[in-house]
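Heads up, one of the protein chains got dropped from this complex, but the rest are sitting where they should.
Labels for the chains are A and B, by order of writing; each one numbers its residues from 1.
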Amino acid sequence: MRIVLERRDDRPRWLSFASPLAAVVLTMIAGAILFALMGRNPVAALKVFFIDPLSDGWALQELAVKATPLILISVGLTLCYRSNNWNIGAEGQLVMGAIFGSWLALATHGTPNGPWVIAAMLALGALGGMLWALIPALLKTRFGVNEILASLMLVYVAELTLDYLVRGRWRDPKGFNFPQSVNFEPEATMPLLAESGRLHVGFLIAIAVALTAAFVMARMIKGFEIRLVGEAPRAARFAGFDDRRTTLLVFAVSGALAGLAGIIEVSGPIGQLQPSISPGYGFTAIIVAFLGRLNPIGALVAALFLALTFIGGENAQIAMRIPLDVTRVFQGLLLFFVLGCDAFLLYRLRILATGRTA
Amino acid sequence: MPPLLEARGIVKRYGALVANDHVDLTVAPAEIHALLGENGAGKSTLVKILYGLVQPGEGAIAFEGRPVALASPAQARRLGIGMVFQHFSLFEALTVAENVALSLPAETPMATIEAEVARLSAAYGLPLEPRREVWRLSVGERQRIEIVRALLQNPKLLILDEPTSVLTPQEADRLFETLERLKAEGRSVLYISHKLDEVRRLCDRATILRAGRVVAACDPRVETAASLARMMVGADVGEVRTAAHEPGAVRLAVSGLSLAAADTHGTALRDVALDVRAGEIVGIAGIAGNGQDELFAALSGERGSAAGSVVIDGSAVGAENITARRKRGAAFVPEERLGHAAAPRFTLSENTLLSGHATNGLVRGGFVDRNAVSGWLQRVIKAFDVRMSGPDPEARALSGGNLQKFVVGREILREPSLLVVAQPTWGVDAAAAATIRQALIDLAARGAAVLVISQDLDELFEISDRVAVIAGGRLSEAVPARSLTRGEVGLLMGGIHGEAAA
Partner (left out) sequence: MGLFEAILLTVVTAATPLLIAALGELVVERSGVLNLGVEGMMIVGAATGFAVAILTGSALLGVLAAVAAGMAMAALFAGLTLGLAANQVATGLALTILGLGLSGLIGRDFIGARRDPMAKIVVPYLSDIPVIGKLVFAQDPIVYASVALLAGVWWFLFRSRAGLVLRAVGESHASAHALGYSVLKIRFLAVLFGGGCAGLAGAYLSLAYTPFWSPGMTAGRGWIALAIVVFASWLPLRVAIGAYLFGGVTVLQLHAQAQGLGIPSQLMSALPYLATILVLVLISAGRRGSQAPASLGTPFVPDR
C-alpha cells in the first residue's frame, strides 16, 4: 500500500475553517502527551493553559491586552506573506517602534503637556517600525538581498540598540542603576478602557486595523495587487503592477504596524522602556498569521488564541511549575500542525494498493 | 516476426478524466510508427506509461513477446526502451556529459561517457561538445543530447515526443535522416506528432488517438493529409474566412528596438524594426527562444525600452508601462496561459480584473466594482463560448482551449486598436483554435492592427497578411504571406538572411 498526494481541483470552503481547528486540536493532543511525559496531569494542565484564562473579566482583559500586539503585527505579516515577501523581523521593528515613540515620552517627561503626546508617540512608533522594515525591503528591491536573512539580522541589531539606550543615556538616574527608563507620564501612556484592569485603547486600534486590512484585501484594487504579486508574479507584471513597489509597500505597512505594537506595549502595559519589552510577539505573530490562513480577520481570531497560550503559560508556571519553554514548544507545534493541515487544502491523500502495476 | 512492443487495453484515469481508454498499440521491429492525435488526445500519457513514468490503471504490456511490468524508467531502459521528451529533461547548470551520465549506470566512468558521446555524435551526425554546460546550447543541440543519451542505452525502441515542434524545417530534415539510419539498423521508433505531412513522409504505420481512444490504425503513406486530419479531429475542420481589405494607417511602429536578454537563457533583441497597419495581421515566425519573449515584453511594456523605439498610434511609448499602453487602446495576450495571462488560483472574475482594471471601468476610486467585473466576465463567456464548471471557477480548472478563449476574448472585447498576441492557439483543440483565429481576423477587419507571434507556420500562413521571421534576436523584413514559401521561412528561422528574404 502506498499513500500519495493528489492535487485538488476544488477547494471546499469548509476545509478553510476545518484545517486551523484541526491544527489546534492536534496541538492540544500533543500538549497532553507532553504534560504526561513531564509527569503532570494532562487534563489539569490543559485546563490551566486554555480554560482558566477565559474564566473571569479580569482575565479576559488580559487576553485582549496580550492579543493587541499580536493582532497588529500579524495583520501586517499577512500582507507580506500574501505577496511573497518574507518579513520575519517584526520583533526588531517592534523594538524600533518602541524606541522612536519612547524618545518623545522621555523628551517631554516632567513638563506639562496635552494628550497630543501619546498620539504623536504612536505616530513616531509607526514611523520607527516602518523605517526599520524598509531597510530589508530596499535591500531586496535594489540589490536582490534575501529579505528573510536581512530582516532577521536587524532584530538582533534593534535589540542591542535598545539595550544600549536603557543601560546608557535613557536610564532613569533615580532608578538604583536598574537598566530601565523613567515611568512615562500619564499623557504619555495609553488611555484605559475600563476603571479596573489593564485593557487600553490599543485593542480597539488593533481591531480597526484588522477590519480595514480585511476590507482592503477583499474589495480594493490594492489588495488585489498584493495577492496577485504573491500568487503569480509574472501575471502581476502583465497586470501592470510593479512588484518592487508592492514589496516596499507591504514592508512599510507591516513595519509600521509592528512599530505601533511596540510603542503601544511600552506606553501601555509596561509604562517604561526596559531591555526586554516583548516575549517574542514578533515571532509569535508569524504563527498567528499562518493560523489565521493569511487573512486579516483570521489573524484577529488566531491572535486571541495565541494570547491564550502566553497567559496560560504564565499561569501554568505559577500554578503547576511548568516551565515557560512549554509555551514556545506549543507555539512551534501549532505552526507545524497548521502547515500540515493546510496541505490538505491543496492536495488530497489517496491510498493506493500496490503490487498491481500493469 | 512477433511485434517488438504490444500494449493491450491500457486505461489511465486522472480523477474524472480518462486520459487513456482501453488503448491498444503494436510496434513492429524496424519500423517508424506514428502516434497521431490532437493535443489532449492522450498521446503523452500513453508514452509515459510505456516508459514506466506513469502506472496504468488497467492493461497489459508485452515487449519482445514477453509480458512486462514497467515500474520505472530505469526498468524500461534496461529492456531497451529509450525516450526523448518534448520538454527536454535536461539540467541547465550541468554539462553535456554530466547530463548523459545521469541516465547511465553509476559505475560508468566519466571519461568513458565523454568518449562514447563523441563516438555516437560522429556516427549519427549529431555534433556535441561533452564539456559544455547545457544553458549555453541551442534548442537543436539540446535535442541532440536527449537523442545521444537515449542511444547510449543501445535501445531497441526509441520514443520521440513531438521532436520537430522546436526545430527549423532544415533541422527536422537532419533529424529524419538520423531516424532512417536507426531504422536501417533494425531499431524501431515510436514517433509522436500532430503534424500530418511529417508523418506521411517518415512513418511506416500510424495509430491515431482521439479523446483517449484509438480511432484508427493505418498506413499513413496511403492516406491523404485530409483523411488523417478527419480521423484525428473527428470532423471536417471548418475553413477560416478571410476578408479582402486595404490596410490603413500605421498603428504600431517599431524601429531600432534593442533589449537585453531577460535572463541567461534569453536572447537579446537587436535593432528590430516593424510596422503594423490598421486592418492587417502581421505574423512573426521563429523557433522558441529566439527573442520572442523579449519582443513581447518590449511591445507590451512589461519591460521598458528607448521611448522612440515603440510607437503606438503616433505616440512614442517605449518608456511607458503596460497600463499606460493599454490606456492608449493596445491589448496583449502572452504565450503562457497559466501564470502569465492568468493567475491559476484566482477566479475568472479576478482574472477579468487582472488585465482590465485600468481600462474597463472596473475600479472606482480604488474600490473594485464587483458588478462591473462580473458583467464583463459574462460578456466574455458568452461571446467566446467559454465552457466551465460552476459560475466562477479558478483559472486552472478550465481546459486549455477554454482558458485560451477566455484570455483572448478578454482582450478582444475591449475592441483594441492594436492587439499583440503570442501563440494564440498553442495546445488548444481544433474547434477552439478555429474560434480564436476567426476572432483575430474579424478584429483586424474592424480596423485593428494585429500582431501574431507564433511557432506554428500553418497558423501564420492561414491568417497573416504579412510574415516576418525572428532568429537570434533579429527580425527579418515582413513580406506578404502569399509571396513566401515554407522553405524560405525555414531558412530565415535558421538565421540565414539574404537571398531568401528578397
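Worth a mention:
Criterion: a contact is a pair of C-beta atoms (placed from the backbone, for glycine too) under 8 Å apart; a residue touches a chain by one contact, two chains touch by 3 or more.
This one's a predicted model, so the numbers in the text were calculated from it and none came from an experiment.
When the missing chain is restored to the complex, the residue among B:V11, B:A30, B:A60 or B:L94 that touches it is B:L94. Only one residue in the set A:F17, A:W116 or A:Y156 touches the chain that does not appear here, and it is A:Y156. Within the complete assembly, B:A74 is the residue of B:A74, B:A122, B:A249 or B:A383 that touches the hidden chain. Within the entire complex, the positions of chain B that touch the omitted partner chain are 52-55, 72-74, 77, 85, 88-94, 98, 101-103, 106, 263-264.
Listed here are the chain A residues that touch the chain not shown: 4-5, 7, 81, 86, 88, 139, 142-146, 148-150, 152-154, 156-157, 160-161, 163-164, 168, 283, 286-287, 290, 323-333, 335-336, 339-340, 342-343, 346-347, 352.
What we mean here is this: only the chains that are shown with their structure count from here on.
The distance from the centre of chain A to the centre of chain B, each centre being the mean of the chain's C-alpha atoms, comes to 47 Å. Chain contact summary for the complex, chain B toward chain A: residues 15, 55-56, 59-61, 67-71, 300, 302, 321-323, 326, 332, 334, 336, 339-346, 350, 353-355, 357-358, 363, 366-368, 394, 396-397.
Of all residues in chain A, only 6, 9-11, 219-222, 224, 227-228, 231-232, 234-235, 237-240, 242, 357-358 touch chain B in the complex they form.
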